[in-house]
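The complex appears here minus one protein chain, its other protein chains still in place.
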Amino acid sequence: MADLLEADQPLLIADSLSKSYGRIAACREVSFSLYPGEVLAIVGESGSGKSTLLQLLSGQLAPSGGHVSYRMRDGVTRDLAALGEAERRLLFRTDWGFVHQDPAQGLRMAVSAGANVGERLMAVGWNHYGRIRESASDWLTRVEIDVARIDDAPRTYSGGMRQRLQIARNLVTGPLLVFMDEPTGGLDVSVQARLLDLLRTLVAELHLAVVIVTHDLAVARLLSHRVMVMKGGRVIETGLTDQVLDDPREPYTQLLVSSILPP
Amino acid sequence: MNAPAYNFAYLDEQTKRMIRRAILKAIAIPGYQVPFASREMPMPYGWGTGGVQVTAAILGPQDVLKVIDQGSDDTTNAISIRKFFAKTAGVGTTTATDQATVIQTRHRIPEAALHENQVLVYQVPIPEPLRFLEPRETETRRMHALAEYGLMHVKLYEDIARFGHIATAYAYPVKVNARYVMDPSPTPKFDNPKMDNCPALQLFGAGREKRIYAIPPYTQVVSLDFEDHPFEPYRFNAPCALCGAENSYLDEIVTDDRGSRMFVCSDTDYCEGRQAAGHHGALSAAPYKDKAQGDANG
Partner (left out) sequence: MTAMIDIAGANKTFTMHLQGGIELPVVRGVTFHVDPGECVVLSGPSGAGKSSILKMIFGNYRCDSGRIGIRHRGEIINLATAEPRQVLNVRRSTIGYVSQFLRAVPRVATIDVVAEPLIAGGMTRADAQARAGALLHRLNIPERLWPLPPATFSGGEQQRVNIARGFISDLPILLLDEPTASLDAANRAIVVELVAEKKRRGVAMVAIVHDDEIRHLIADRIVDVTGFAAAA
């Protein structure tokens, strides 16, 4: 892990990213670099532009200004906008993951858990049922889902299980970068704790770079190395997670931090 | 022409040209679904409006037409389409596979080997093989464009997970010319191997869905599968009860209200041909063995 964190080449670079809808600027001049194995939390309240930023970073939304670059497996850093659609989609099925807040958006609800996990493998040409199933079983175990449920559709799963299944589905191809949009939102507190712990372990074990959008500062503290605080589409404060949360500088960040109920 | 109120083969010439252009494009890109401006036909959707338009566009006065429905020449659908073209185009019709130049079919490929001077026209209800897993047409088109076919294997995976083997028995997905994944219309997977390297031209028309696609002669057609669960054509336990054929596709016929049944060739022409040549099955003395000739009267 030490080597990865000290890798001197960023994996993802945002360069003055902006997005406006008419006169409304959802995201203004956001720049940062994300390194392999690094977890960056984007915090802020609803409407602060954090979800828009996530969509810009993951190439799902075209920016009005600025660029996103990603270092491909061949070591060449390329502008996402210059990638062909086939390349971008391949990236999304292999090197990248995206964990949605609502698992129904990230899963095929009518298809068995095993096939949900196996889909990305089949998409990159795995053609051996036994091996696909073995890999799916392995991943279900890693996300603490009973392998006996492998043939059940996620419709029959609880909210926490669905979210864990979505994570397995994303991680099966060994991605380098995972985007997460409020992954613990909408879950019970006890279920949240379990999921956070699991995420934390997996992120460390797999040396994942993560961009996680959350309004929950406790999630940011537990998972992230670095925090970006957004307000009105702008990044108003950024730094080490514990630094920003323990020694917030900006008025808005101080307000956010002081709004947390003591544990 | 014996039906002067209609243009030859019912459709006007401009429409036929439009359909022919779509067919040519379909032949040029094997397995690719070409959109076309499907017309209203004097029959309901689901009765072969796509196949009929394709047939209308390719028929010439010298053609001999055969129409089958589930392999049979004498079902309502087959007979009415055959009569339709006999009336509007005045072409000759036949039930004999080897004498036909155009064969329109619903759900079967004839047992007799096709040859180079034949065109097989399939009636297709749903042309999109990815539809049931990905309902968005915009997305499935993109998947075809980028040859992203992992999803097709998800369906086969589900089959094995649920039934222990690939249980898809009809509309079994194929890859055409190593590029496009195609739905071979609801033919039984028994017929899939006949599509591969077939000397005849195969055209597919979906009227409601407004799509035409094609397999040119001698084109590679591979049924999708897994390495450890290879494609297996369906096999029957018994030979045809009428003609004794051991390698044809059989229909199950219930013969009384006490559960008795018999299995007979679904391809009536093939079965009758064999019986005429002296082949016999276990029940070939059945009372309805009388042979229908030409345009059977129902």
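Lettered A and B in written order, each chain numbered from 1.
The working rule: contacts are C-beta pairs under 8 Å (C-beta built on N, C-alpha and C of every residue); 3 or more make two chains touch, one makes a residue touch a chain.
Source: prediction; values computed, not measured.
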May I ask you to name the displayed chains that the omitted chain touches in the full complex? A
Contacting the left-out chain: of A:67, A:88 or A:225, that is A:225
Hidden partner chain, touching residue among A:47, A:174 or A:251: A:251
Going by the touch rule given at the top, which residues of chain A touch the chain that is not shown? 1-2, 5-6, 35, 38, 193-194, 196-197, 200, 204, 222, 225-226, 239-240, 242-243, 246-247, 249-251, 254-255, 258
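In this section, only the chains that are shown with their structure count from here on.
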With chain centres taken as the means of their Cα atoms, state the distance from chain A to chain B in Å. 47
Residue numbers of chain B touching chain A in their complex, please. 133, 142, 146, 148, 150-151, 153-154, 157-158, 160-162, 226-229
In the complex, the residues of chain A that touch chain B are 85-86, 89, 93, 108, 111-112, 114-115, 118-124, 127-130, 132-133, 150-151
